[in-house]
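All protein chains but one are shown in place.
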Amino acid sequence: MRKLLALLVAAVFAVPLYVAVVNVFKDGPLIAKSPASLPIPPTLANIQAALGRPDRLFWVSLTNSVIVTALSIAILTVLSAMLGHYIARTRSRWTRALTLLLLSGLMIPPQVILMPITQVLRALGLMSTVPGLVLFNVGYYVPFGVFVFTGFIRAIPVELEESAALDGATRMQTFWRIVFPLMRPATASVLIFLGVWIWNDFIDPLIILGPSQGTTVTTGIYRSIGQYQVDFGAMFAMMFLATLPVLLFFLALQKHFVKGLTGGATKG
Amino acid sequence: MRRGLFTLGMVVLLAAPTLAACEVGESTAPAGKKEITFLVFETPNLTPQYWDAAIKRVTDKHPEISVKKLVSPDQDRTTYAKQLLTSGQFPDVMIAVSPAGFAEGGNLYAWTPDELKDFEFPTNGAIKGKVYQLPANTQTIPVVYYNKALFTKAGITGEPKTYAELQQAAAKLKAAGITPFVTAGVHDSIGPLWAGILGTELYAKNPNWMHDRRAGKVKFCDAEFKAGAAKLADLAKQGYLDAKDVSKDYAAGQQAFLDGKGAMYAMGNWLAGELDKPDSKLEVGQFTWPSDDGKLVVPAFTGGGLLVSAKAKNLDAARTFALGFQLDKGNLDNSAKADGLFPAIKGYTPPTDVGPDYKLGYDLYAKGVAEKAVVPAFGFEAGDDGMLPGVTAKWDSSAVDLVTGKKTPDQVCAFLDAEWAKAAA
Partner (left out) sequence: MGEGGRLSMSEADLPRRTRRPEIGRRVWHFLSFGGPGTAAYACFVLAPILISLGYSLTNYNPFRGDTDFVGLANYRVLLTDEEFLTSLKVTTILTAIVVIVPNALGLAVAVLLDRRGWVFNALRTVFFVPVVLSSVVVSVIWTRLLDNDGLINQALRGLGVDEPPGWLSDPDYALYSLGGILSWQMLGFCVVIYLAGLQHVPQELIEAASIDGAGPFRRFWRITWPLLAPALTINTVILLISAFKIFDHVQIITRGGPGTGTTATIAYNVLQTGFIANRQGFASAMAIIMLIIIAAASAIVLKLLQRREVDL
């Protein structure tokens, strides 16, 4: 009984998802007429059209998204793990102030800093470049990484590090050889969350990356809307293909995702 | 061991972008060529292929120029150009972007009279006497396109010659269960409709209205503009305009007309490019927006050409490209066929193989010129001929407010006067 109700609610909830997927494989003209019908016969024409665009929009966008996301999360993990470690292991007024400053960054809307960011990047000569976007992402998401790592490091006994120090290891060595491997769940959480957020980011690549360096998958979809307005099939195909990577990523790492989210739900 | 792998991973990740940048970035121009960036926008008529072919026609003649095509993410290329300027990525060449705002900030190159010698109206769109946008083509905005089959179905025999006849036709269509007017919520969709109304209500009586407004001699809340706003609101109130259309965008509105969902579509003559496509089966007629007394009024705009950034790295190449692009016969012919434009170039006549809808539109325009009935198209003017920077967007949203009934004509005119004052501050 409960199962039935749950299935019903989920079915109603999932209608938009169903529509999005079903129309990818339907003939273009049929989509507007009967958006909810099953695609019989199914066609791959839409996907081919999206992949085969003469300006290679999809492939360019995909490459850009992969590069930006991979670089950002790699750098973010390293930087926020180290900063988190520093904060967790050092007790002083200074680090308390630093922590407050960092955590308040969690709530800053990007609109507040986008206009000045373009100027900072222009001054550094990094405007509308991939490294510029990556640096922006790093600065913007560091608070989240620090938040996750700090909480986790506090749970690691400091004795481990101290005994390594007595054995003559430097702080760096201790950190990378002993502490970091123990933080796998935290690293996983950070990689997953930041990966999804940066992949799905729309406004920052739109403004920072600009038109001359190509698009990411999000801005690419937005641009293709102009031409595909009436060709719904191609549009849905493009969106489907653009979402596939992050969807597969999520489905494969579901458990870590949920664990990372709910790790804090009970600690508060 | 694990750390070694990690370091290796980092190295690979950091090396990847350098490799990929060569493929995807395309940021370095081929050696020896002058690179310029060119901002375009895509519509169902203006496809990526259309632009590539047009660009190629010019670079074939000028092989020392290499063009990097930038595409606006949506049709609002003027807004996008502003964003690019603000973020330091202002393109070297742009097409069909309103120069208002850019010119005053010293961002655009002012064409010399010598460079303008091939244009029919070399002073159109001037800002403080200087021309920044090549006045390349004339467009009649709007022409009322109508679906012949639907007109017959509703029992309408002739084309409406007066506004009263237009309302009667609309009533007949509504009675027959057909939506009289198709529109959408964006500038290029509902703007032409209102431009038609304001052409007969405002510009026919005072072709200099906009200049007077800039001088403070008239206001939006004067009788003429209010009458124009009232007519628009009235069309919606009578149900001749579907208020639900305002959430549509340009392509959806156009498609609705092409699919026969509505009988009349007041649109710029660029629609001819779509109607003359070989696979188009729609039987369409055209007439100009009728005035109360039946006198001919043809709202038109000449401009729409290319603009060049004053700060382009290769300014000479940019200018050469822009002029070459604009004056190339192949490009002009194609723009006539694909986008229904009437090139305003001296000595140019449209090719003979243009479609019937283009010909019809051209004849209507020629009639307007002959009878000296051409007036500006409200909302589509450029430079000092148009509204102050930023006010046009408010005019667009006010059109939607009138159609949905959210605001009355009095509220709209007061709002526009206030916004004008803000922009003038």
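So that you can tell them apart, the chains are marked A and B in the order they are listed, and the count of residues begins at 1 in each.
What we mean here is this: contacts are C-beta pairs under 8 Å (C-beta built on N, C-alpha and C of every residue); 3 or more make two chains touch, one makes a residue touch a chain.
Here the structure is a predicted model, which means the values were calculated and not measured.
The chain omitted from view is touched by exactly one of B:Gln83, B:Asn124, B:Asn269 or B:Asn331, namely B:Gln83. Note on the undisplayed chain: of the listed residues A:Leu38, A:Met115 or A:Ala155, the one touching it is A:Met115. Among the residues B:Pro44, B:Pro142, B:Gly185 or B:Gly199, only B:Gly185 touches the chain that is left out of the figure.
The omitted chain makes contact with just one of the residues B:Lys244, B:Lys313 or B:Lys346: B:Lys244. In the full complex, subunit A contacts the hidden chain through residues 2-3, 5-7, 9-10, 13-17, 19-20, 32, 35-36, 79-80, 82-83, 85-87, 89-92, 98, 101-102, 104-117, 119-120, 135-136, 138-140, 142-143, 145-146, 158, 161-162, 165, 171-172, 175, 196, 199-200, 202-203, 207, 217-218, 221-222, 225, 232, 235, 239, 242-243, 246-247, 250-251, 254, 257-258, 261-262, 264-268. By the touch rule set out above, subunit B reaches the unshown chain at residues 79, 82-83, 85-86, 101-102, 104-107, 185-186, 242-248, 252, 389-390, 393-394, 397-398, 400-401, 404, 406-407, 415.
Here is the rule we use: only the chains that are shown with their structure count from here on.
Measuring from the averaged C-alpha position of subunit A to that of subunit B gives a distance of 37 Å. Only residues 2-3, 6, 9-10, 13-14, 16-17, 20-21, 23-27, 37, 39, 41-44, 47-49, 52, 68, 70-75, 80, 83-84, 86-89, 249-252, 255 of subunit B touch subunit A when the two sit together in their complex. Listed in rising order, the residues of subunit A touching subunit B in the complex are 53-55, 60, 63-64, 67, 70-71, 74, 78, 115, 118-119, 122, 127-128, 130-131, 176-177, 181, 206-208, 210-215, 219, 222-223, 225-227, 229-230.
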